[in-house]
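Below is a structure I'd like to ask you about.
Omission of a single protein chain aside, the complex is shown with its protein chains in their original locations.
Chain lettering (A and B) follows the sequence in which the chains are written, and residue indices restart at 1 in each chain.
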Amino acid sequence: MHTLLLVLDLIGTFVFALSGALTAVRRQLDLFGVLVLSFAAGNAGGITRDLLIGATPPAAIADWRYLGVSVLAGIITFYRYATIERLRNPVQLSDAAGLALFAVAGAQKALAFGLNPAMAALLGMLTGIGGGMLRDVLVTEIPTVLRADLYAVAALAGAAVVVLGSLLQLPPTATTLVGAGLCFGLRYMAIRHRWHLPVARYIADESQQDTRP
Amino acid sequence: MHTLLLVLDLIGTFVFALSGALTAVRRQLDLFGVLVLSFAAGNAGGITRDLLIGATPPAAIADWRYLGVSVLAGIITFYRYATIERLRNPVQLSDAAGLALFAVAGAQKALAFGLNPAMAALLGMLTGIGGGMLRDVLVTEIPTVLRADLYAVAALAGAAVVVLGSLLQLPPTATTLVGAGLCFGLRYMAIRHRWHLPVARYIADESQQDTRP
Partner (left out) sequence: MHTLLLVLDLIGTFVFALSGALTAVRRQLDLFGVLVLSFAAGNAGGITRDLLIGATPPAAIADWRYLGVSVLAGIITFYRYATIERLRNPVQLSDAAGLALFAVAGAQKALAFGLNPAMAALLGMLTGIGGGMLRDVLVTEIPTVLRADLYAVAALAGAAVVVLGSLLQLPPTATTLVGAGLCFGLRYMAIRHRWHLPVARYIADESQQDTRP
């Protein structure tokens, strides 16, 4: 069971690292930049979670295999960019799978470190979305998760199922599967039907500028 | 006394979260993006301080009330944007009050963890300005605190009073009140009279570009 979780975690890291490498190639970074964005996209979510719960050194730093699959994803994308781009539907589906896995695993780890339920669910979500946020900040884009379709919400829903199951003392394997399935399903429907969250009504008014730094 | 401090801390978090939500609505982020910027602006300063002094998990993660007031500020701003914008003078004043409180509380926490005096004052300042910096980086703006009027300096002055008082073994309640009052007063005067720090003379010269990455 433990080995299975590790394998799934590494697969999630690999697909997330692909998204980082694709961004880096599009922005014409050099080989090193591609590898950095691969590692950042694949591991920043888990590293931030581990720093916040006090689990140092973070798993992605202590275990070389996370680095290994990130570098592998970066090198493949660097030399086979066109091929990876052509695979975009499979890549999107495995990205949704990676998100589901990171969200439930992140929530479980936070619970294991004694975080309160609401924060454990949020740290599960953060595990899923943190990598993409750092990837975007490094190429000076507003993180797309802050304005795109149902991505963070899917991760939060999956993590919440795990936390609720733990509160109700349901069997962890079952709640993990249900949580991951819910996250994957929501994300799949959001991609297919372009579901998204509302945006506030806002009429630009130049005379009203916030002067708070 | 402890309850009072917590209440003041939560009020500070709330007003800072408002500034994050206002920025998010102006940049047309979706509801999730508004909530993320609310939480980031309200809590990133304190979280960074806690990570640096080794107090994990940070208070804003361990105590769900910080999340609660941040989400509340985000939702109010999302659905009542125009109202919050119209309140800009009261918002600026409570922001100055939040800054004063965060600066003195941050300095005290750093002292309690055994930091040296200069660093305790700086961590107090960081507690006050860190949230606004992350908020701006997430929407790819240069943090306004790096070039705006007397904001960081007011926080630093307030934190320094607390640290000096501790060095001279003055009663903590008195130095806390004086420090917070000094910070608030400086910030208030800076808003009213547009006080600001000097900018270096710089004549752009394209032939001289730094090649250091």
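By definition in this document, a residue touches a chain if its C-beta (ideal position, glycine included) is under 8 Å from a C-beta of that chain, and two chains touch if they have at least 3 such contacts.
Computed from a predicted model, the values in this text were never measured in an experiment.
When you scan B:7, B:82 or B:146 for touch with the missing chain, the hit is B:146. The residue touching the chain not shown here, chosen from A:36, A:180 or A:200, is A:36. Across the interface with the omitted chain, chain B contributes residues 51-54, 113, 115-116, 118-119, 122-123, 133, 137, 140-143, 145-148, 152-153, 196-202, 204-205, 208, 210-213.
Listed for chain A, the residues touching the missing chain in the whole complex are 19, 22-34, 36-37, 47, 51, 56-58, 61-64, 67, 77-79, 81, 85, 88, 91-92, 95, 129, 132, 137-140, 143-145, 148-149, 151-152, 191.
Here is the rule we use: only the chains that are shown with their structure count from here on.
Our note on geometry: chain A versus chain B, Cα centroid distance of 28 Å, whole angstroms.
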